[in-house]
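Here the complex is missing a single protein chain, while all its other protein chains stay put.
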Amino acid sequence: MYGGGNTFEGIKSDELTGEDPIKLAEFEARIERGEKIEPSDWMPKLYRKQLIRMIEQHAHSEIIGALPEGTWITRAPGFKRKMALMAKVQDEVGHGQLLYSAAETLGKSREEMIDDLINGKSKYSNIFNYPTFTWADCCFISWLVDAGAIVNQLANAKGSYGPYCRALDRICAEESFHLKYGHHCVIYLASGTQTQRDMFQEALNRWWPPMMHFFGPSDKISVHTEILMKWKVKMGTNDDMRNQFLDMYVPKIWELGFTIPDPNLKKNTETGRWEYTEPDWEEFKRVINGDGPCNKERLEVRRIAEERGRWVREALRTPKTAYVTPLA
Amino acid sequence: MAETVTIEKIYQWLEEVKDPEIPVLSLLDLGVITNVSIGDKVKIEMTPTFVGCPAIDYMKNDIVDTLKKHGQEAEVEVTFRKPWSSDCISEKGKAALKKYGLAPPPDNKLFTDLEILENAECPRCSQTNTELKNPFGPTLCRAIYYCNNCKEAFEQFKPV
Partner (left out) sequence: MNQEAIKELLYKMADDQLILGHRNSEWTGFGPLLEEDIAFSSMAQDKVGHSLALYTILNDLGEQDPDTIAFTRNADQFHNTVLTELPNAEYDFSLIRHFLYDTAEALRFEMLSHSSFEPLALVATKVRGELRYHTMHANTWVKQLGAATEESIGRLQQSLELALPYALGIFEPSPYESDLIKEAIFEGEKALEEKWKKKVEEVIAQTQLHLPKWETIAPHYGGRTGKHTEYLQPLLDEMSEVFKIDPTAEW
């Protein structure tokens, strides 16, 4: 599950100097024609760098994203929910595995990527830095955070890099199943007891601001990424993605009888765009830079898991059997 | 029953119901529909690919909804009477899987040890210069392989 938006830094003006202009023109013409770029094809350094950055963040988001929901597997109410949640979280980790592998085709090893995650050099979706206090928080993620991720991933699946697009096609198919599961969970809360309804309303109130942050800073303030759009690395602006999400899901939330904690939220019938209170981008920046409610905890879990698993990975490097391959 | 409905017709409609996670594969091609009969109601028997498959309820509902769309009340029973194995996937289903980028399962009867699992055919380049990375993939029914040719990971529908 991945929100994008926070992926890209500004591009320095000299980053394309030194590239062979003929190869660059050919490369751009291929993308223009809708062809996919494959691992062994020529590509500008900047393209490679930005793609690694994006796919890596996506992969990290999958494995860190498994944590806030994962803590509810052992508490999920009833067999049906327990089995579906297990499957869903496992899917996310599996997506991480596929995505790390897609990023590796660009020349960065999974080990390096995980190191960069733990030492804070590489980011993941901001939303996973918020806590899941109740079962309803978990349901919010399963339905709406997944929904947001699908909006973003469907767009990215039309991008230019072959291995990433292929991974995304399958990921999207699986996540639409997650979405169904999440939606069901919320429908049951909505049509359940007062306690259940209150639980979800409270979760919605807590999660709405991070959900609005999910797609990244407003286009007015985010860095310019025209070249990445041209290269089909970034497939839509943050505000477009956010708008698409609101368009699809606000009516569904209202339909279930819940309120959204933003008095200014409404669709402008003339422009077709949603209007809302400007999200607190200062908080967004604070959280992404490490000062959110759960940043330390999430990375600590990853760090401890890596630490405790070190002897296993070392043992795997002594080649004894056929199929277990040392990876991360 | 209002109109005469034939078993054949039901099978035709069931072709529209797809695996919830693999949209190119119908439940018929997946081989989980084990019997169709017509009495007061249409009765469909199905069996899960894996006992712990979390998608079974969704499949059941999809079957009921689809048949309702065609004006048929249907009842779906999940049983283990004819247990599913990966050999139940039809040839058409296997071709669809491959096209979708998932390696179809090898013949289950051949699967006696790791050797068979070792050299799955890459769905992209059709070569077998591949290695098993993990017998457990993102879903219960898939394993993860790496193609040394394409330098890319791929998933295989596991032989069971």
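Note that the chains are named A and B in the order they appear, and that numbering of residues resets to 1 at the start of each chain.
To be clear about the criterion, contacts are C-beta pairs under 8 Å (C-beta built on N, C-alpha and C of every residue); 3 or more make two chains touch, one makes a residue touch a chain.
None of these values were measured; they are calculated from a predicted model.
The chain not shown here is in contact, across the full complex, with A, B.
Of the candidate positions A:Ile31, A:Ile73, A:Leu179 or A:Val287, contact with the unshown chain belongs to A:Ile73. The residue touching the chain not shown here, chosen from A:Leu46, A:Met86, A:Ala155 or A:Val250, is A:Met86. Within subunit B, the residues in touch with the undisplayed chain are 47, 50-54, 79-81, 83-85, 114, 133-138, 140, 144, 158, 160.
Contact residues of subunit A toward the unshown chain are 63, 66-67, 70, 72-79, 81-83, 86-87, 89-90, 93-94, 96-97, 100, 135, 185, 188-189, 192-193, 195-196, 301, 304-305, 308-316, 318, 320-321, 323-324, 327-328.
We take it that only the chains that are shown with their structure count from here on.
Distance from the subunit A centre to the subunit B centre is 28 Å, each centre being the mean of its Cα atoms. Listing the residues of subunit A that touch subunit B in their complex gives 39-40, 80, 83-84, 86-88, 90-91, 93-95, 97-98, 101-102, 105, 163, 166, 169-170, 173-174, 177, 180-181, 322-323, 325, 327.
Taken in their complex, subunit B has these residues touching subunit A: 20-23, 52, 54-55, 57-58, 100-102, 114, 117-118, 131-135, 137-140, 144, 146, 150-153, 155.
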